[in-house]
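A single protein chain has been removed from this complex, and every other one stays in its place.
After this line comes chain A, so read on.
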Amino acid sequence: MVSPIIKATGIEKYYGTYRALSDISLEVANGEFLALVGPSGCGKTSLLKILAGFEDLSAGSLVIDGKDMAGIPASARPTRMVFQKLALFPHKTVAQNIGFPLHLAKRPKPEIDTAVRRMLELMHLKESYLNRYPHELSGGEQQRVALARSMVSQPPVLLLDEPMSALDAKLKKSLQAELKHLHRHVGTSFVHVTHDLEEAMMLADRICVMRAGRIVQLGAPSEIYYRPADAFVAGFIGDTNLLPAKITRAGDGFRFACEILDCAEPLLSADQVAPGVAAGSEAALMIRPEMLRLLAQGENAECTIVGTVNEYFIRGASIQYRIAAAGTEIVMDIPGTSTLPAKQGDAVRLGLALGDLFAVET
């Protein structure tokens, strides 16, 4: 990584005796989109506030844009924040809101005007909005104004604190697409806090999964999805099947025994086993719902599961099956079809490629 824009080393944060963050070390590359993901209370917002300068760190060091941030107040940091509740100034017009950082920096008026109009265009906001007040805009428009305000002075780092959590699903999707486009366009580093791993996977170059004040896993979206560090990360998105299994070393790879899963050759390669499992921890085999398929009569697969259909949900593009197999419920997503391949109570056989399996720590 060439000169990271953010370099955090061993950051700790205590509130009284409560340890909110422990040993957080991470680097964000210039122009990278990093998502901080985790359940509420995992410390992701605390970390963001430390980056912004709203909170002091108890231990460790933080370097942003080549400067140590110790003792530097929020107002002097090279970061800008997009707040969860947007925090638009209700008594200022859209133009005054967007131009506020430049107004504070005492830039000449024509320059502010030009910058505000440029942001307006970038955010697809109408010029007639300039003299309106935030409460006269819709939720999505307010969102764009908040983004415009934080981007107008072209900060090297943009911090986003779940700014889309209050929006309805459809608007969220379109704004997510816009945010990704914006990131590509401006080349600013984004640090985006969210509890929605799906959103993080859509947007981010890398995802940092946090739990109880620690980093659990830091990696590319596909890594998080297909090679989760443990059952917690694996279960963080969607309906994931985790089947308890016994893993034993066999030469270069591993042999597994799982009573639900019937495989001709129950062998895993070394990269199909999480490091913790290789060291001997309790393990489970992770199977994403879309990895499974319905087998026709007489058809075979590397691994099979036999069960009966409990329930199914037609979702348009896909059909989700919940299948009872040896006392466990298996979730399967298959591409949607006009004719239902199996109904409630039907006995079914599911197929799976051996290479799709991944063993996680439990």
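For this structure, a couple of remarks:
Rule of thumb we're sticking to: a residue touches a chain if its C-beta (ideal position, glycine included) is under 8 Å from a C-beta of that chain, and two chains touch if they have at least 3 such contacts; residues count from 1.
We adopt the following convention: contacts and distances are computed from a predicted model.
According to UniProt, the chain absent from the figure is "ABC transmembrane type-1 domain-containing protein", selected among "ABC transmembrane type-1 domain-containing protein", "Prokaryotic ubiquitin-like protein Pup", "Peptide/nickel transport system permease protein" or "Ribulose bisphosphate carboxylase small subunit". The omitted chain makes contact with just one of the residues A:135, A:170, A:185 or A:343: A:135.
When the whole complex is considered, the residue among A:70, A:104, A:314 or A:353 that touches the unshown chain is A:104. Within the full complex, the residue among A:14, A:54 or A:226 touching the omitted chain is A:54. Only one residue in the set A:71, A:90 or A:298 touches the chain that does not appear here, and it is A:90. Contact residues of chain A toward the unshown chain are 52-54, 73-76, 79-81, 83-85, 87-91, 100-101, 104-105, 133-135, 149-150, 153.
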